[in-house]
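For this depiction, one protein chain was excluded, whereas all remaining protein chains were kept in their positions.
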Amino acid sequence: MNPVWLIAIPLALAFVSAFWRSVSGWVLIIAAFFNAFAGVFGVMSLTVTSFSIGGWKAPYGISLLVNDATKLLLPVANILFLFAVLSYLRKGGETARYSVVFLVALASLNGILLTNDLFNLFVFLEIAGITAYLLASTGEGSGSKVASFKYLIIGSVGSLLYLLGVAILYGAAGTLNISELAARVSSGQISGDVTLVSSLLIVAGLGVESKLLPFNGWVPDVLTKSSRVATLVLASVYPLAMVYAFSKVLLAVGDDRVMSLVILLGTATVLVGEVLAFSQKSLRRTLAYSSIAQSGLAIFLVGVGSVESVTGSIMLLINNALSKFMLFSIDDQVIDEAGRDDRDTLYGYGRKSPIVGVTFVISALSIAGMPLFFGFRGKLNAISASFDTSLAVPVVILVAAAIEVTYYFRWIFTFFNPVGTAQATEKRMLPSVEFLAFGLVLSTVIVFLGVSSGEAFTMFERAADSLVNGVLAIGKAILGGM
Amino acid sequence: MIQYFSMMLVAVGLYGLLSQKNLVKLIISLNIAEIGVNLFIVSIGYVEGGAAPILSSVSDNSSLLFVDPLPQALVLTSIVIGVGVTALALSLIVSVSKSRNTIDITELSSGGGDSE
Partner (left out) sequence: MKRIISALIALLFFFMIVTALNSDSSDSMGIPRYGEVKLSERVSAKYIEKSVNGNEDEINFGVTVDAETGSANMVTSIVVNYRSFDTLGEVTVLFISATGVGLLLGGGRKRIGSVISVSPVVKTASRVIAPLLMVLGIYVFAHGHLTPGGGFPGGAIIAAGFLLLVVVDDEKRASKGLKILEGTMGLLYVFIGIAGLLISGSFLSNFLPTGVVGELFSAGIIPVVYSIIGLKVGAELSGIVDDFISEGGDEV
């Protein structure tokens, strides 16, 4: 199956629902189901190959690349999107009104994961960015609109800098295809000044969306103020695509000096994110800062650049997507029932609603990196990869991990604290059906991946290898054939 | 020369984005920076003595010297994207100003409630 269908179908359905408003909710569900199925069955059966758009061979045309990494990430992204859309099916409301935005977001996220062309990536980043600004503005009151505006300004500056970096790279190298550029850069054909400046600009550009310090001023407000479904998608699927785009481009055309800078920025992001998350009183803000820290960790691993560390990065990304989805859903449940999500409200919540409590434990421990859960493998990779760099870096990462474990345990104890107030006398509350279903599926996946033996992890290693080495190999083939 | 001027435009735009407080001025600074970047991209493609990349009765053969057409195609896309983002930003400003009666970013960020 040509992976273009993953992009073309949501886009076509988005155009339809622009003028046929009444069917837009159904159309969104159809598109999400199609993408989830196509993402799993259509993509898994393909061999490593690139699909050219318009029939023009790369690098003269745009090509879509399906390698082991995309074969892993595409199904995850599409299925999570489907879950997010289905979660709020019954509550309707703004999901139906914004269904056009969700459809275009789905198309653009798939485009970011698939494309192998720098300028095409820019266009899809812009589409994803604009849908993100719109999704961020869905909260109640004007606070979400101010947060969305700030996000828009920072995001537009970022994509401007990225475009400048791409232009400089084109001026020197004469091509826009990522694989061919990887081959040219690694063989030293491009002058050092050009790779340095363009890599810096690209890091600035892609770093905005990837929540890298110092570009992540937009994250807390946006993730705390937007509405339910929007937050789910923004916090779980978007980071997957954005950090993957960051890895894809920088592993191909990045300058070595800039990679060291990326290591530094990533580590700083982790530390700042965890420290700020520690002192938050509201669960949602904690999760927002925790997202910053997770992205920082994944990007730090990309900066190190070896196959082992990129394996860890991919595992962290997927773990973050699954767990954050659960955590933000739990937070929504709580706000639904009790109206707020600060520590007092959550006292003993886990005892009243044990399913919610258990899923919280599983997702929180997975993000914190406890053994038996998926996050442990990624964290292990991160720490062992950090020993390859200077000595200060592992210390910082370990400190940050310690802080993370502490505050997640604090929240878990809050959930199961028997010293409840008047709320302890109420009957047991059952969460919604969708929550039960998705909670079951995602928790099972997290635990399964955590306890399974090494063979399951070769697929992550192959994914990382295709990112680090595979793109380069394709580029050399293109150069050889020209 | 023109490449330096376009970079100066981007620098002016960045200065505006970092120092201005009025929301509309922020959008204007963003537009100035975008113009600078677009100008730079077109200048990457200039070939001395080349003709405009259109086959016509004047330059009727494809083996004559033409200017690089690819940066022009990139700029076409970039300008339109800039228009889209500007329209969205302006509508956000209208929406915010209706409910908060101010368009100063420091006043908006420091909290306060909706005045409607």
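Going in written order, the chains are labelled A and B, and every chain counts its residues from 1.
The rule is simple: contacts are C-beta pairs under 8 Å (C-beta built on N, C-alpha and C of every residue); 3 or more make two chains touch, one makes a residue touch a chain.
Because the structure is a prediction, the values reported are computed rather than measured.
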- Which one touches the absent chain: A:S198, A:T231 or A:Q333? A:S198
- Query: Thinking of the whole complex, not just what is shown, which of A:W56, A:F387, A:F413 or A:F448 touches the missing chain?
  - Reply: A:W56
- Out of A:L113, A:I153 or A:A172, which touches the unshown chain? A:A172
- Message: Take the complete complex as the reference. Which residues in chain A touch the chain that isn't displayed?
- Response: 2, 4, 8, 11-12, 14-16, 18-20, 51-57, 59-62, 97-98, 100-101, 104, 107-108, 111, 119-120, 123-124, 126-127, 130-131, 133-134, 137, 140-142, 145, 164, 168, 170-176, 184, 188-194, 196-198, 200
- List the chain B residues touching the unshown chain? 1-4, 7-8, 10-12, 14-15, 18-19, 43-48, 52-57, 59-63, 66, 68-70, 72-73, 76-77, 79-81, 83-85, 87-88, 90-92, 94-95, 98-99
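In this section, only the chains that are shown with their structure count from here on.
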- Note on the structure: chain A and chain B have mean C-alpha positions lying a whole-number Å distance apart equal to 28
- Query: Which residues of chain B touch chain A in the complex?
  - Reply: 10, 14, 17, 23, 26, 30, 33-34, 37, 40-41, 44, 70-71, 74, 77-78, 81, 84-85, 88-89, 92-93, 95-96, 99-100, 105, 108-109, 114
- For the chain A and chain B complex, residues of the former touching the latter: 119, 123, 126, 130, 133-134, 137, 141-142, 145-146, 148-150, 152-153, 156-157, 160, 163-164, 167, 170-171
